[in-house]
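Here the complex is missing one protein chain, while the rest keep their positions.
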Amino acid sequence: MKLPLEGIVPPLITPLKGRDELDVAGLEKLVEHVLGGGVHGLFLLGSTGEAPGLSYRLRRELIERVCSQVNGRVPVLAGITDSSIVEALNVAGCAAEAGASAVVASTPFYFPAGQEELIGYFEHLSADLPLPLVLYNMPGFTKTMISTETVHRLAEDPKIIGIKDSSCDMIHFHRLLLDRPTREDWTMMMGPEELLAESVLMGANGGVCGGANLAPRLFVDLYSAALRADVAEIRLLQRQALQLGNTLYRIGKHSSSMIKGIKCTLSLMGICDDYMADPASRFHEAERQKVRDAVSSPEMASLLK
Amino acid sequence: MKLPLEGIVPPLITPLKGRDELDVAGLEKLVEHVLGGGVHGLFLLGSTGEAPGLSYRLRRELIERVCSQVNGRVPVLAGITDSSIVEALNVAGCAAEAGASAVVASTPFYFPAGQEELIGYFEHLSADLPLPLVLYNMPGFTKTMISTETVHRLAEDPKIIGIKDSSCDMIHFHRLLLDRPTREDWTMMMGPEELLAESVLMGANGGVCGGANLAPRLFVDLYSAALRADVAEIRLLQRQALQLGNTLYRIGKHSSSMIKGIKCTLSLMGICDDYMADPASRFHEAERQKVRDAVSSPEMASLLK
Amino acid sequence: MKLPLEGIVPPLITPLKGRDELDVAGLEKLVEHVLGGGVHGLFLLGSTGEAPGLSYRLRRELIERVCSQVNGRVPVLAGITDSSIVEALNVAGCAAEAGASAVVASTPFYFPAGQEELIGYFEHLSADLPLPLVLYNMPGFTKTMISTETVHRLAEDPKIIGIKDSSCDMIHFHRLLLDRPTREDWTMMMGPEELLAESVLMGANGGVCGGANLAPRLFVDLYSAALRADVAEIRLLQRQALQLGNTLYRIGKHSSSMIKGIKCTLSLMGICDDYMADPASRFHEAERQKVRDAVSSPEMASLLK
Partner (left out) sequence: MKLPLEGIVPPLITPLKGRDELDVAGLEKLVEHVLGGGVHGLFLLGSTGEAPGLSYRLRRELIERVCSQVNGRVPVLAGITDSSIVEALNVAGCAAEAGASAVVASTPFYFPAGQEELIGYFEHLSADLPLPLVLYNMPGFTKTMISTETVHRLAEDPKIIGIKDSSCDMIHFHRLLLDRPTREDWTMMMGPEELLAESVLMGANGGVCGGANLAPRLFVDLYSAALRADVAEIRLLQRQALQLGNTLYRIGKHSSSMIKGIKCTLSLMGICDDYMADPASRFHEAERQKVRDAVSSPEMASLLK
């Protein structure tokens, strides 16, 4: 794996057919769909992948299938975020065996931890990991912000190779960029797709854009425009990306709306099933109709082709 | 198991010797210590038990050992709170085999769920559970409050037998009491020990008091005084209970302070090890000395004997 | 004024006829209504009194009218909570001239302050106050909790005579009671009426019950039952008090629902107008009908007579 990681690394949704059953055919189509759009890597078992809602058996199956299918075309990153370090390491072991390139871990997410506790945790984790580790800042779900000082401390560990920031706090991300570790392999990825363009303009390496499950090319193009500092093109593509989210991610209520919207759209595109892990459930017909209406507009259809 | 559950049901801390190793001898002593204090049940694998930080293997071992040791002397409840319903059911299956009396589940704790999602979740869970289910309201860690309306809906399911409320929101608990389901077997337990007395005075069935790991007799006596509405005695014992917490639970920083204080005290009492699951870690010597000083006061020593 | 303050001290709603116009006749009726119910004091210009939404001119008029009407029958407390200490002192000066017994101040509520800032603030305030000061803990609106340590420090100032706690955090209140300053004149009042009974049972001096605007006798009786530790009577009256709130305070949305419910009910009782200060507005007819239906039940009618 070339470091730093660069480009668009979609947090893959997990196609399911039931509570503990992968949609195997859908998963294969989805992987080819996003690779076909030119993405630079895949991130399995993130929040968008509903990882915390899946059994460990299914997580292992997912990692193995995708690593095997991708077969080195792009790096595959596997999420190991867990409230138990033992289980996180178990998933990491499976990822190493399957040929993943790195693992991604947020903070334990039941008890909110202090910063010195986080430092200890990631040091313990890293010491026993068979793969490089990307930090994952996701305070909205974990209740714990990884501070800039903590990132700095952890960047002394060569096995920790970067951070994906999903705090939605752009000021925090600017501070991370300002005090960026001097290592040449250090990777900084933006989580929310709405903040991809400005992050890359300011020096980030890329983004983990949920919308790239649907429209991989759009986000690859936006990333490229930002790399070139082509502001006119950025504004145009940013509008399309925002429109995608405004149209498809806010139909339901609750924190699951974005994932439901993506899965429902993918099912309408004929790519995979839209079964959701408990406690979420797929859209009912009324909401599905809204998605159908949205994606049938010429503008949206051209984004999703 | 007689319903409703009544009395003091300590949320047992989990004695550990290492990252994935139970302190078996310590666990045995701890169980006899609390049973010796007259408690009315045991609750394994709650927040105080650090459940989310433990491997599933260790959780199973804990359930089996405690059920075997208790051998029917009091009901044993097993926590199955999980972000994945499949894993929650796996632990529940183990609890049923080991002879536990009921399971206890909070909401999935990564994605914050809506109330209708919660209703669906608990219905799905209950349908496949081999044991009765006690709801567990713990919004401070799960980010999701179980509303009074949701409790009402779920109380229509005969397999759901009650609720443990750890919201720290006494107004919410009064509303739960006011609209108590009319079932004779419905159990209402208060979580925080500081609110035990008034909860029982107002009609609750008992409490899941963390401090009963240390001073089981104190909380059993406080429960009894509340049952008898002996307000003078309540005030006296309540002072002692509050003093216990003020002295021992607030030495560290972070949400882990209470558990660290309990474990450190138990280790000084010669009962069990104070190893903490990641990302927490046991008190350093300076903090341990504070605990040593606190428990050596005659007043505290008499509570802990 | 006898200290500590004791009993039921309603946070009087402010009857308005328009944006900057008191409902003078309604105010007179309301004062006699609550005094007729046996309350032990009046608290003007609290949150329930919509104080932050009123002009200073109107606040002064309110204080003068009520002090004059009450004419020493019970102590009158005036809220001076403000984001500006200068304006807080201006209102306090008016209260002293009008004959109020004490003032009540929460923390400045725009910038959230630190505890040492709070200590400085209340010391500065107290130094220039012409009347004794009751602290008011209202973190839900001010974003700032007054910690037990801060209360302790401030209790060294003889002009600060107690605290009204509206944190809704009963554990915090127990800690305040446990570490109660040893002064004989120190007053501890509970804010939320749902927590009045247990607070008095455990040693508080009384409550600032919003519902006493409507049903003063009910809360006076509940206070008396708690003083006598008559638990059977407490349970009975507590149910009625909770029912009152469940029925009347939760009809609207937003934080203004309780005040709207009280004002609407008072207007239906023929006591005063239900005009609300901006940005709230009185109930529309649909919501008003719900209140009408509620108060026409025989049970509710007997509480409100």
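We call the chains A, B and C, going by the order they appear; numbering starts again at 1 in every chain.
Here is the rule we use: contacts are C-beta pairs under 8 Å (C-beta built on N, C-alpha and C of every residue); 3 or more make two chains touch, one makes a residue touch a chain.
Predicted, not measured: the structure shown is a model, and the values here were computed from it.
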As a test of the contact rule: which chains in view would the missing one touch? A, C
Quickly run down the residues of subunit A that touch the omitted chain. 168-171, 174-175, 178, 192, 194-195, 198, 201-203, 229, 231, 234-235, 238-239, 242-243, 246
Which positions on subunit C touch the chain that was left off? 19-20, 47, 52-58, 83-87, 90, 107-114, 117-118, 120-121, 124-125, 141-143, 253-256, 277-281
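Here is the rule we go by: only the chains that are shown with their structure count from here on.
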In whole angstrom, the CA-centroid distance of subunit B from subunit C equals 36
